[in-house]
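With one protein chain removed, the remaining protein chains of the complex are shown where they sit.
Right after this comes chain A.
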Amino acid sequence: MSSTIPPLPAEAIKKLLPETYHQSFIQKGVRPDGRGFQDFRPTAVHYGAITSADGSALVRLGGTTVVCGIKAEVAVPEPTQPTQGYFTPNVELGPMCSARFKPGAPSETAQVLSQQLNTLSLGVLDRDDLCIEPGQAVWALYADVLCLNYDGGALDACQLAVTAALRNLRLGKATFNEEEGAVRANARESQGVPIKAQVYTSTFGVLESGQCLADPSEAEGSLVRSTVSVSVSDQGRLVAVWKQGGQGCDVALIRACLDQAQERRAILESLLAPEASS
């Protein structure tokens, strides 16, 4: 079909026929931004970007920019789980980050992302570590992830931002005062939260031809038929696999994604390594 199109400037083809535009790159074994099929976009983590939050991080994954801020408050635990604290991750994909999203209630995409982060957080934090006084008071951590610029790879970026913000989190030394019925926290003796396992997520896009693109950008989304998101922990254990989208793919491809996610984990680990509180 592409042969019938009269020669147009590349920019025009990109806007009018995004699929043809991207396809012509893929056929030559490269991607429009110069990456190979297995390359992720440049990733950067900036700790403590927000001083009003108890823990925060700004993550950039190519064009995608997300900020995660954690606010720590105190709540009464559930009667059935008197020692378990709360961890509440929520993703905000506002109208600011892309023309795709409308003002108002969270879109379905944002709701799914929040839920995925919530699921992943179960392996990251031990809720019992958030206990202040059993049955009386526990920490309630609100991790709000705000997307400032949306260019695909939202789950990878959001998960990395939550992980980094958790590492950056400092909680005051809390004591429960029975007379007051309140919790006092001493900010001078602040400490981090024990993290059971760091979880790293990598997303891959599967094309109609069965080829696999690591970390597809928003523009490449028009070619991607299904996505595979793989979460692995720092002990090398597999935490979660999400295969989404209409097209089936064989097990060998999933296995290749798992292998690449393991390689990616090492890179992300060294990225997070600098002192978190700096």
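Worth pointing out:
Note that a contact is a pair of C-beta atoms (placed from the backbone, for glycine too) under 8 Å apart; a residue touches a chain by one contact, two chains touch by 3 or more; residues count from 1.
Here, contacts and distances are computed from a predicted model.
For the omitted chain of this complex, the UniProt record lists the protein as "Ribosomal protein S5 domain 2-type protein", which is one of "Ribosomal protein S5 domain 2-type protein", "Nuclear cap-binding protein subunit 2", "RuvB-like helicase" or "Dynactin subunit 6". In the complete complex, the hidden chain is touched by one of A:P32, A:G94 or A:G221, namely A:G94.
Only one residue from A:G69, A:G153 or A:G205 touches the chain missing from this view: A:G69. Considering the complete assembly, chain A touches the hidden chain via residues 49-53, 56, 63, 65, 67, 69-76, 86, 88-90, 92, 94-99, 103, 105-106, 111, 114-115, 118, 140, 142, 144, 146, 148-151, 172, 174, 180, 182-188, 218.
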